[in-house]
Each structure stands twice: as structure tokens, then as C-alpha cells.
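The complex appears here minus one protein chain, its other protein chains still in place.
Every chain is named by a letter (A and B) in the order it is written, and numbering of its residues begins at 1.
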Amino acid sequence: DGSPIGFVTQSNADQIWVLLAGFLVFWMHAGFTMLEAGSVQHKNAINILFKNMGTVAIGAFFYYLFGYAWAYGTDNLIMENDIPQPNEGSFRFIGSGNYALNQETNETRHSWFFQAVFAATAATIVSGAVAGRINLLAYFATASVLTAFVYPVVSHWIWATGGWISMFQFDRADSIFADENGCGMIDFAGSGVVHMTGGIAAFWGALILGPRLGRFDADGKPVDIPPHNITIQALGVFILWFGWYGFNCGSTLVFDGPNASKVAVTTTLSPSTAILTSIVLSRFIAGHFDIGMVLNAALGGLVGITASCSVVDDWAAILIGFISAFVYVGGSKLVLFFKIDDPVDAIAVHGFCGIWGVLAAGIFSTNELIQSAYSSAEMCEGWGSPLQFRIQFIGVLAIISWVSAMMVPFYLALKAINFLRVSAEFEETGLDMSEHGGKSAYTGEPMTPQHESTKVT
Amino acid sequence: DGSPIGFVTQSNADQIWVLLAGFLVFWMHAGFTMLEAGSVQHKNAINILFKNMGTVAIGAFFYYLFGYAWAYGTDNLIMENDIPQPNEGSFRFIGSGNYALNQETNETRHSWFFQAVFAATAATIVSGAVAGRINLLAYFATASVLTAFVYPVVSHWIWATGGWISMFQFDRADSIFADENGCGMIDFAGSGVVHMTGGIAAFWGALILGPRLGRFDADGKPVDIPPHNITIQALGVFILWFGWYGFNCGSTLVFDGPNASKVAVTTTLSPSTAILTSIVLSRFIAGHFDIGMVLNAALGGLVGITASCSVVDDWAAILIGFISAFVYVGGSKLVLFFKIDDPVDAIAVHGFCGIWGVLAAGIFSTNELIQSAYSSAEMCEGWGSPLQFRIQFIGVLAIISWVSAMMVPFYLALKAINFLRVSAEFEETGLDMSEHGGKSAYTGEPMTPQHESTKVT
Partner (left out) sequence: DGSPIGFVTQSNADQIWVLLAGFLVFWMHAGFTMLEAGSVQHKNAINILFKNMGTVAIGAFFYYLFGYAWAYGTDNLIMENDIPQPNEGSFRFIGSGNYALNQETNETRHSWFFQAVFAATAATIVSGAVAGRINLLAYFATASVLTAFVYPVVSHWIWATGGWISMFQFDRADSIFADENGCGMIDFAGSGVVHMTGGIAAFWGALILGPRLGRFDADGKPVDIPPHNITIQALGVFILWFGWYGFNCGSTLVFDGPNASKVAVTTTLSPSTAILTSIVLSRFIAGHFDIGMVLNAALGGLVGITASCSVVDDWAAILIGFISAFVYVGGSKLVLFFKIDDPVDAIAVHGFCGIWGVLAAGIFSTNELIQSAYSSAEMCEGWGSPLQFRIQFIGVLAIISWVSAMMVPFYLALKAINFLRVSAEFEETGLDMSEHGGKSAYTGEPMTPQHESTKVT
């Protein structure tokens, strides 16, 4: 409790470190907001601001009431000789207990904060992909379901003690891969848990909603709908990258300089390489230096390294970033090929690069770094081996299956009651007009004529 | 002094923690600036930027020369048997000594930094309420008086050792409430000290200045003057919330994980609840999902929890946020009812929700949490009791009285010499033109015609 004399305890420092990292993750919500607001049309800017402000609130509120309980509550553990053990039943799948933090002390409360800002991230990823046509309340319902239930279950599987594919088992002998000396799925900061979950929910949302009016012409050819403010979009990317240092480095969960430093380096090298790669790619694919491609490739490089940021060598981080750029560009083309309209490329960035990130952790992770990152005394045979890749692959399939199984019926139900999408008239006028009181995000005189005279053209 | 061997001392960590939190509070000035710049008309944007950049400088400079001395200087303590004691005279009211940090060592300098960025916050709250018509130099004079004197006195009362209503008395037997076993006023991070002080100064400023031209029509009915850039306004709110984690969590003043974590959770729950409440409220009151109401309700929820962030249970934080939304909305309507023009709703957000925050600390605080937050060995009878509410109420009245007594004559004097408000002509043209060299914040060609052809409408 902060006595002014003596030395700092490790547990005290752990808490402060996680809080500071959590502040940065909170700040990522500003990044998503600016990125998305800049990316959409002028007439939908308020709608984005409103949605994302609401996402943070919904995320905090529902994760407080239910989400944290279903992710990390331990009431449904089985006690064997007074030692808690994962049972083969419910605790493998979902947590229980500690609803509304009713079992929490101040010593562990930092953990809720950090996990809560993560949860809201998964939801906010969706908001960009469905921008410009989703009904506001339908989106809020989506965000609620994601933060209260869908995301917590995924995080339980992979990050909770005893989750069926978790690295954090009480006893590795309990692992479902124990026969093969395997441990669990490596997803250090959440390429899978957070980004894939958001990306797949975004995919189904965008698909079931259908494209914005005019996004494809009569022949089905895509028509570009340009962002209304690329400066703000770029600001969003810088905010996200800055916040990502909290997201990845903070996922050490302890005040641990060496591992956090390791993470900071890979979290710099991967997006940097993705940027350089995309600069070249954009020159050859788009025929010019495409800003949108570079901004999204930076994010793709960040998503790609997130699962393995603590467990791969530098050269692997560079290679992961390099490939992330291709995965993003290819993913984006693929989404468009299937006539899915994703205004901010969230599916390609978070979904595709998220999958790549989880698989890459199975390919490039080294035993030594995993031992250090997971403070593990035992060595598991599977690391860096075909088995580990198989575990990662199973994790990818599990996340895809779970999120799809939850979100597809959900979206279809909303669609069936005609609640999912705004009317064509509203969409054309713009959501700022129709849902937000006939306001525009911008007002003012036309661009200052008094300067036009001195303008150099 | 940072020896590379050995362990970290608590006092070293305390300093670093307060610095980090102070950086975040500094960053809040960017938040106020963006919030206010976005909220005003296009023609007054430069003026806001200029004012707020000046506010930071004025705040730092005058708080360095005088403010810190008058807040925390101890030259006018009385020594009894070599033990410092608050005297009944000057030290109860104001500090003295340590002007220009002349008694400071590097070991305590972090404290000045943290308090200085707080001081400037109180001033910057005013700048929004008086936007669009105040004379620039009159505003700078206001900021100087607030940061050098008005705010330091309030902070002395409530936060300094021996301040007449302070929780940090050398000896609780000295408390003016000692007869009743009461302690002092609970205002952990400054709902009263900072936000009420700023909000009340804003109230008198806006009232005495009068409304912007055209803000009320001939019948006295308010005419909406829309913000010129809501995206930037929303960015400001995100910055403020992010910085608020430094403002509230850093007010532990020590590297104290459990208490800081407690604060982070309440500082998340209250604004989140306020946002959700305001979403519903705006739908029913305004008839649409009003972005301005939601953005300001978020701030109201933050202001509301600031006094009690470390001393209330989670459910109380939620309730405080819920009520904050009503207090903000009601306050905003009340201000308008009295024909006061507050372009950014600073009076409702900081003044009204500040009052609510101080009172809420008297209602919802628990003995156990107060003991933890204030590292207090003794128990005071008044906690959570009618007495504590009375102490809080006295604090509210004292702040209102002091700030009003200082600022009303000040504004009236400026008005008497015709120095307070710009001319009607300047106001109509816009302050950017009249005071800032005939410039506009924005120039450029009209919105790009080449994209209009592909625009979907």
C-alpha cells in the first residue's frame, strides 16, 4: 500500500505496470475511432464517433457484469485434495463466478481493467466493417454480445487456467495434448483471442449486412468510396501503434523488463517491415504509393506479431511483418472478390492477419523464448514442432467455429426482424442526418476565400 | 539515484509514478484544446488554440513563481516543541514560502510538476465557456489569477497539511470537526478543488461576458451554434479520458498498485455508465442520438467520480456515473434557462458534476476504502455518515464562495474598463481574423471535385 519507506514489492510493480499498459490499450479506442471516422464518408462521421464512444461504455459495463466472470471466474473448478483442477466439464469451456467483481480485492483489480479494455477492442473491430449502413442499436447489441459472452469464452479457452487449449494450465499433465508432450496454444497478446474474434465477427457482419449502396456497380465491379479525412485516419493508425506497445508489452502481466523489451522490439520490427513491404507492393499493384494500403499494412504487421511477440527471434518478427503485408493485401482483395464491403478493411487486417499471427507463433517460436515469456520451468516437446503448429491450427479453427456459431444466427435474427440495417433512404442521406439529429460533423464557411488569392497552384 | 544494482526504493518509485501520471495530466491539455477547438465555430478555432497553448505556459509560469508557494509552502506553520502544527491563523487559509521552488530538492520536485499541470487544468476549463467573445488578454489575465492564486488557495484548504478542511492534517485532533470525530473533506483527485473551481470561474465568466451574438433570438429562445468539427471534439474527449487515468490514479501520490487499480476501475465504470445513460436520455429528450450530449456526459461521469474514485465501491461508481448524466443534462438546461451561453457546456460538466462529485463522496464512501486510500491508521467517526456529508457540503459552499468572491469583482473590473469582451464587429468577423492576423485555421481548395463523380449519395 505504498509505504514511503522500504523497497517496492514485485506484486505492487506488476499492478502498476499492468495499469499503465491498460491506459495505453484504452487509448487504442481513440485510435480505432479516428481511423474509422477518417475512413468513412463525411456524412457518417458522427455515427462512427457515437458508436465507438458507446463501444467503450458497453464493453466496460458488460465485461464488468458478466464478461470477466465467464472469462476468468473459477467457481466451477473442481477441488481435488484441496488443489484446484480443471474439470473435464464446464471449466474447460467457460468460467463462472466473480460476477460484477464480487470476489475481487484491490490487489487483483488491475487485472479486470486490463482485460476489460481488451474486450472492448474485440467489439470495436466490428464497428468499422459494418460502418455506413448498420442500425445503431443493432451494432450496440452486437458489441454487448461480443464483450459479455463471445469474447470472454475465447479468452477463457486460451488464457484462463484450465481452458481447454490454454498455456496456463495448473498442471501440464492435464493438457489435452499431454500424451504428445504438447502444452497449449501460444497467443501471447491476442492475434487470435482479440483480433481474430473481432475480425470474424466483422466478416459475418459485413457479409450479412451486404455492401453499402453503390459500392459495386451494375456489373459487380467495385466502386471506390474514398475516406473523407485521411489525416485523421493516419492519426488513428499512429494512436493504435502507440497503444499497441501497451497491448503487447503489457501482456507480460508482470513488471518484467527483459520480456517487455523483447516484445517492444518485435512490435516495432514487424509493422516497420510490413510498411516497407507495402510501399513496394502498392507501387506495383496499385501503380502509385497508396496511403491506405500502407496504413493498413502497418496494422496488419502489428496484428501479425501479436501472438508471437515474446517468443520469436528478431529475424522472425521481420519475416512475420513481411508476410503480414501480403496477407493483408491478399485478404483485402479476397474480401472484395466475394463482393463483401468492408469500409476499413478490418476483415483483412484483423481477421486474416490474426490467423496468420496465430499460425506464425507455431512456426517461428523458440523453446528458450517460450520458457522465458511464460515463466515455465518445464519444457514441452511440442514447441517449434509440427505438434505446436497443429495446436495453433486447432486454435484457429476453434475460434472461427465459435465466433461464427454465435454471430451468424445473431446477425440473421436481427436481419429477420428487419433491425439490422438502416433504410436505403437513411443510408443515402447519411447516418449523421438520419440518426443523429440532422447534424453534420462539420460546419463553417466555405474554405477561406481570403487565402485563395495568395494560394500557389 | 538509480544505482544499477540493488532494489528499487519506494520513494524512488513514488516519484516516477507521479511523473508518469503528470505526463498524462499534461496531455489532458491537448484534450481540452481539441474539445474546445472542435466545439466552437470555424472562425474562432485559432483563438482557442492560442488561448490553450497560452494557458499551459501561464499555468506553469505562475504556479512556479507563486501558486505552489501559496498552496503547499510551509513557512507560516507554527512550530510547537519542534513539531510543525497548523496555526489558527494564516496557515489554515494559505501557504507561504518556497516561492519559485527555492526550497525544493530534486527528491520532491515531481510534486510540483504534478500539481502544476493540475493548476493549469482549472484555468483551461474557463477558456471553453468564454470562447468566441472574450478579449484574449482578458482571458490570459483570468488564467494568471486562477493559477497563481485562486486555485492554489482552494487546493491548500483541501489538500495541504493543515488546510482548514483538509484530510491531511498533521494531527486529526486539530481538525475543526474533531469534536465530532470528523476528519476532513474527501476530494481525492479534485472534483471540487479542480473542476468546481474551474466550473464556477467559468460560470461567472460566461454570465458577465454575456452570450455570443445570435445565441438567443429576439424572443430569448436559444439558437443552436453548431460545433465546426465534431471529430476533433470527440478526439478531445478520448484524450481527456485517457489523461484522466493519470489525473485520478496518480492522485494516490505513491506507487501503490491496489489503490491505483481501485481508482482505474471506478474511473472506467462511472463514465461508461454516464455514456449509456446519456444515450438513452438523448433519445428521449433530444429525440435522436445526440453526440454532443454523449461526449459531455462521458466527461460528466469522469468529473463526478473524481472526488470519490478511491473510496467508493464499484456499484457506487456506477450509480455516481448514472446520476452524473442527469446532473450534466439538467445543469446544461438550467444554464440555458438563465440565458447563459456556454459554448462547450463547461459549467454543467465541471461545475455541476463537480458539486455532485464532492457530495457523492460524502454519501457513498466507505470507512475501509478511505482508510486504504488515505493510508490512515485512525478511524474517523464521520465516514459514510451525515457528518461527512455535512463536511462535503461545507466544502462545496466554501469553494463556491471563494471562487465567486475572487472572480466576480475581477470580471466586473475588466468589464468596467471595457477590456473583457471584443467588439461586436470583431466577434462577427471571428476572432481568428481580428486577433490573429486575418488568418483562418483552414485553407485549401474546395472539397475535391475529382471525387465527387464517384461519390455515392
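Quick note on the criterion: a residue touches a chain if its C-beta (ideal position, glycine included) is under 8 Å from a C-beta of that chain, and two chains touch if they have at least 3 such contacts.
In this text, all values refer to a predicted model and were calculated from it rather than measured experimentally.
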One chain isn't shown here. Among A:134, A:193, A:269 or A:303, which residue touches it?
A:269
Residue positions on chain B contacting the omitted chain are 1-8, 11-16, 19-20, 22-23, 26-27, 29-30, 33-34, 37-38, 41, 45-46, 49-50, 53-54, 56-61, 64, 100-101, 105-110, 112-113, 116, 136, 212-215, 223-226, 229, 232, 235, 428, 435-448, 450-452, 455, 457
Where chain A meets the left-out chain, the residues are 7-11, 13-14, 17, 20, 24, 41-43, 226-231, 234-235, 237-239, 241-242, 245-246, 249, 252, 254-262, 264-265, 268-269, 271-273, 275-276, 279, 286-291, 294-295, 298, 314-315, 372, 375, 438-440, 442-446, 451, 454-457
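The rule we apply is simple: only the chains that are shown with their structure count from here on.
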Since chain A and chain B are copies of the same chain sequence, what is the angle of the rotation superposing the Cα atoms of one on the other, rounded to the nearest 5°?
120
What is the distance, in whole Å, between the centres of chain A and chain B, each centre taken as the mean of its C-alpha atoms?
33
